[in-house]
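Input: one structure, supplied below.
A single protein chain has been omitted; all remaining protein chains appear in their positions.
Chain lettering (A, B and C) follows the sequence in which the chains are written, and residue indices restart at 1 in each chain.
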Amino acid sequence: MCRWIAYSGTPVLLSQVLFQPRHSLIDQSLHSRMGVETTNGDGFGVGWYTRNADTPAVLRDVGPAWNNRNLLEVAHHVRSGLFFAHIRASTGTAVQQTNSHPFRRGRWMWMHNGAIRGFHRLRRDLTLAVDPALYPDIEGSTDSELMFFLALTSGLTEDPPGAVARMAGLVERVGHAHDIPDPLQMTVALSDGDRVWAFRYSSEGRSRSLYFSTEVNALRSLHPDAAFLRDISDETRLVVSEPLGDLPGAWNEVPESSYGIVQPGPDALHSFRPVA
Amino acid sequence: MCRWIAYSGTPVLLSQVLFQPRHSLIDQSLHSRMGVETTNGDGFGVGWYTRNADTPAVLRDVGPAWNNRNLLEVAHHVRSGLFFAHIRASTGTAVQQTNSHPFRRGRWMWMHNGAIRGFHRLRRDLTLAVDPALYPDIEGSTDSELMFFLALTSGLTEDPPGAVARMAGLVERVGHAHDIPDPLQMTVALSDGDRVWAFRYSSEGRSRSLYFSTEVNALRSLHPDAAFLRDISDETRLVVSEPLGDLPGAWNEVPESSYGIVQPGPDALHSFRPVA
Amino acid sequence: MCRWIAYSGTPVLLSQVLFQPRHSLIDQSLHSRMGVETTNGDGFGVGWYTRNADTPAVLRDVGPAWNNRNLLEVAHHVRSGLFFAHIRASTGTAVQQTNSHPFRRGRWMWMHNGAIRGFHRLRRDLTLAVDPALYPDIEGSTDSELMFFLALTSGLTEDPPGAVARMAGLVERVGHAHDIPDPLQMTVALSDGDRVWAFRYSSEGRSRSLYFSTEVNALRSLHPDAAFLRDISDETRLVVSEPLGDLPGAWNEVPESSYGIVQPGPDALHSFRPVA
Partner (left out) sequence: MCRWIAYSGTPVLLSQVLFQPRHSLIDQSLHSRMGVETTNGDGFGVGWYTRNADTPAVLRDVGPAWNNRNLLEVAHHVRSGLFFAHIRASTGTAVQQTNSHPFRRGRWMWMHNGAIRGFHRLRRDLTLAVDPALYPDIEGSTDSELMFFLALTSGLTEDPPGAVARMAGLVERVGHAHDIPDPLQMTVALSDGDRVWAFRYSSEGRSRSLYFSTEVNALRSLHPDAAFLRDISDETRLVVSEPLGDLPGAWNEVPESSYGIVQPGPDALHSFRPVA
């Protein structure tokens, strides 16, 4: 499977989040503690929003993140207030740039940890369900990209949680039609550059790990000496596959079958249920 | 588009064909004379049959052939009596290993120069026509790989020329249904390890260049001093996108709308017509 | 050899310079008109200064620039007022990231077109001349990187033109000691983030092409309708291996054996002579 991280808040150098913390995402590429695999070396990607452009920039490559110099360069020179990063452990599909996350369409970015069980058998039926106008833009061969296109087909840009629920419902329906038990396993992050949606769900009710950071002002009370907490806004928030750093009280598990919204103003947490 | 070469005959080091001749395929990767593009630097591949294995070996990569050291190594150390080589100039689809030729399934190899016109619009309908049992094994995003899967769907392993004719007929029918004029442009090489089929066809009747080598005993009469002609069997034959070397009388154009079979015993040349 | 471009002036998206002009650098990677080779597909690099960091960011890779998606992404999302870009045609040394330009040390960037003649024979003596404290940081195997380290050894950060003159003098002296005629051929760009130095020199007095852009206010008088000229400052300047675009009067050849300085206030042009 994979590991990922979504950051929203005070603009920082990407490296401050990706490389500096203890047990950073880059460290997780070699030594994941909570992932299905300890090594996530089958490609990586980072996508960031800036005020320079209508779309997020996406840098993706096929080697491991831990030894990639271009990632190091970009992370140490690009500042952003909303970015995604992802490290991949292939479950069998080719290691190629078009299979690395995050995926992008217009202003939207999508990344995923998990799998569609029996994807080899379900791939055709699921692909047929993609809007024919979107279909030609599928470039890779992963379940993750296909889930994005199915959510786009289901109205992602108008109603993100509804579209993801309909995508999940479709995957489960097609899976069951092929006698696949518990077809879907996912944590997904999604953004339009203003908000971040993060989903945790699996058909079997035992989803991959997902954590969100404690509110910054609460963390400041807990750790009045932590200097970096003074430099970031109250609204800064991280959502991650597994915790970074070692600050007690910093992380909260996203509950099973739920999704959160990181946004201007109070964030929100809702239950998630696939829509048939 | 691309350039390719198919060799059948006396086992030789791949380098004797790929690197040594004047205007070799590797030289064509930088300086094609007859291709749509002069540079073919968007990936390459070589596939060879040996007595060691049931399937051909396929080495493919994403960079240019002219500076690839692994290609150089393999070509100078592997000997084969039947091999394909291909250099790619992308017409837009991603430069990735799964888009490099030759494509393989079991004992069969396929490579292509040309394009399906309007492929972006036709891709979905053509993909739907692939046998659902084969569909999950499509790994890349090219028209070339899809043509292979359509030919496999049409009975390639039983009746190669018939299957290619049915594939071509389908592409034209789907193209015309989408108001695409002259949808197909192709030279294709195909092998099962014993025979090589080479097709030259385009809907508009102006196909990409394709040549086959003159029979070796005829060449020997023309060039009694050419030492290497003494080292290869009478049955040795090359089919190429553009001529190699500079031996007068060595090359013959494959006629428009035709296909040839290189095989034990006399080779054959037939006319080719898509089957609706 | 190679092609390169140096930009200094109003901050722009890198893509406005690298991709948009007719006969852009990216186009030159496939179809150089003035280079020794028409194809420059053996790696590329781009380096840019920002206010975010003490050092320039450097993105380098080993494939061709024309099909590299990460270059496209960065170029369309990063804005800079001083950047370098380079496309490589190897003269024999390995195609690897550490051989792609620009090279960086601290705030300094260096890129080169040309060659040290007989480099294979001179490499050891030239390497011995590098300051032992700098030596361990040599990562690649090109003459270009070694020239940078020799110039650093000769006081580059204190006196750039003097250091380059001493480097050139050393290369010629070592070359002559090995009976290499006309050992040095170079156009070099150099920057510390504030100024750009561009050198054109060859031992034989027939140097690779180099051009600098006409002053913007003069160009505005010539082309009052060219909208983009209104968006850039009077001080904006480009130095390039071969002209971009097709604006008459836009380009001036850097004279043989000379160097220019692009800087705040009036730019300067001086003669260049190696120092023995």
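Everything that follows uses one rule, which is that contacts are C-beta pairs under 8 Å (C-beta built on N, C-alpha and C of every residue); 3 or more make two chains touch, one makes a residue touch a chain.
Please read these numbers as outputs of a predicted model, since none were measured by experiment.
Engineer: Who touches the missing chain here, C:Leu128, C:Ala177 or C:Ala276?
Structural biologist: The one listed residue touching the chain not shown is C:Leu128.
Engineer: Consider the whole complex, including the chain that is not shown, and state which of B:Ile5, B:Leu18 or B:Leu59 touches that chain.
Structural biologist: The single option touching the absent chain is B:Leu59.
Engineer: Among C:Asp54, C:Glu139, C:Asp159 or C:Glu253, single out the residue that touches the unshown chain.
Structural biologist: C:Glu139
Engineer: Just the residue numbers, please: which parts of subunit A touch the chain that's not shown?
Structural biologist: With respect to the unshown chain, the touching residues of subunit A are 30-31, 37-39, 41-42, 62-64, 66-67, 69, 90, 94-95.
Engineer: Touching the hidden chain in the full complex, which residues of subunit B are there? Just list them.
Structural biologist: Given the touch definition above, subunit B has residues 13, 48, 50, 52-53, 55-61, 69-70, 73-74, 76-79, 97 touching the missing chain.
Engineer: List every residue of subunit C that touches the chain not included in the displayed model.
Structural biologist: Against the missing chain, subunit C presents residues 93-94, 96-98, 120-121, 123-124, 127-128, 132, 135-136, 138-141.
Here is the rule we use: only the chains that are shown with their structure count from here on.
Engineer: How many degrees of rotation map subunit A onto its copy subunit B on CA atoms, rounded to the nearest 5?
Structural biologist: To bring subunit A onto subunit B, one rotates by 180 degrees.
Engineer: Give the chain pair that accounts for the most C-beta pairs in contact.
Structural biologist: Highest contact count among chain pairs: A-C.
Engineer: Mind checking the centre-to-centre distance between subunit A and subunit C? Centres are C-alpha means, answer in whole Å.
Structural biologist: Inter-chain centre distance comes to 39 Å.
Engineer: Of all the residues in subunit C, which ones touch at least 2 other chains?
Structural biologist: 69, in rising order.
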